[in-house]
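Missing here is one protein chain; the remaining ones are kept as they sit in the complex.
This part shows chain A:
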């Protein structure tokens, strides 16, 4: 069924608002479970659902109305303390919210698909059954189930009816229920009023995906203040442009040629100032609080913990930390995998924890913070930690590494094995883990973001995964270098230091050129050779070494000369040239030429 909505704007508004409400709702519901007596929270949840219901009935989305209405009723009883919140009730409410999300996603997708609402509604209804106000609808114990069967044929009228029913106009639903009663009688046995784990599981999975799609990435909400600032800056820019045009025409007519240089100098300074302000503003507009990603985790953790039979406290810090949209979009998946791992592999069951002398409840700390021009996200658990021996054994068993390789590895390298595709410590593949994909996803996504992963591990006391990500991907500070007349740009974030050295100071160790740097030995890489540049300067005996670091690895890149530091906008090389080793992208220089951006990760990986 296609959506018949005359006012597209209205629909867009509805979708945007609903999406936002639903996102918040998940979070609130989880908080509610922790503090059920928080009346404000309760009211907020109630209001959100109510708003969604109102808006959807206004726009005629019957299915949505039906689900939200029943959810609202249950919430209402909770609010009036006629019901006490149990995990079972919460499961059902969450399932209903998921269903709502799926329905909204359908609407957003442009097509309303008939979905099975009845299963979820049936689970909601038992919690209404002792309600005096709605007794007429639900008084007999079997009634709720009948209602469930009644709903599909009566779809168009039902929402209106049940809405009234909520306000105690109970006569109407009755006839609707009466007819299907007979034919559906045998089926009534199947759905049990108490939500069993099995039926819960399946509907939960599918909508969860829908919920993710729901996150709206096509539109942005921007603070009006920021928009005003931006407008001001653009105004400035227009003025400067006018000034430039004026200057040029003055120059052409031969007015004051002597002052031209001076004026032009001033102009470019101002232009520089305005553009960098503008850049900051736009960058700020693209920034999103990391909360957008974090807020779905309490829900995930709760479900996982229940599935795994573990007790987990999720503590979140720094969710207000802002980072670029592109980064926010990419870190969701890796974080889910890391959190899953922390719960599944890291934390022990309550019994094991007690036996190990720990608290029954495990803690997972998810935190985000700015550090220089990086954002640091950490996932820390107080579980059993990672056992390097076990990792090494598993990797050997799976044939991912050889004995010799393992023997040569330090603890750190062994821990890094968990990122190998196909690696898993699980004997059996479950729907939660064991395929050996998760950590590979983590690594791939973090690499894509030019980020760094660090693992801190303490056997028996837990482990911590630290992700260091750049604030933005679009514009970076870079060091411009010349390699035999070709210009390359190295991301400044990975440059540790630069030095001028004489070629005589290079040593050879096992076919690898190295440089003695203070008390360490630094492997060297001649960019000229790696990139196959024609050697132009053969007679020079000094050159520059740019020391770059990726994670714990350091390497010196030999370049002909340093050209300076510049802020560059990264341009993709297109899909044909996207996988070049050691090249991360390109940028356009002041003179319009293209300069390639060196990808230190690729180089360090290749050299090690």
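Here is the rule we go by: a residue touches a chain if its C-beta (ideal position, glycine included) is under 8 Å from a C-beta of that chain, and two chains touch if they have at least 3 such contacts; residues count from 1.
Quick note on the criterion: contacts and distances are computed from a predicted model.
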item: Record-based protein name (UniProt) of the chain missing from this complex, from "Succinate dehydrogenase", "Fe(3+) ions import ATP-binding protein", "ABC transporter permease subunit" or "Chemotaxis protein CheW"; value: "Chemotaxis protein CheW"
item: Residue, one of A:254, A:510 or A:532, that touches the chain absent here; value: A:532
item: Absent-chain interface as seen on chain A, which is shown; value: 486, 530-533, 571-583, 586, 588, 592-596
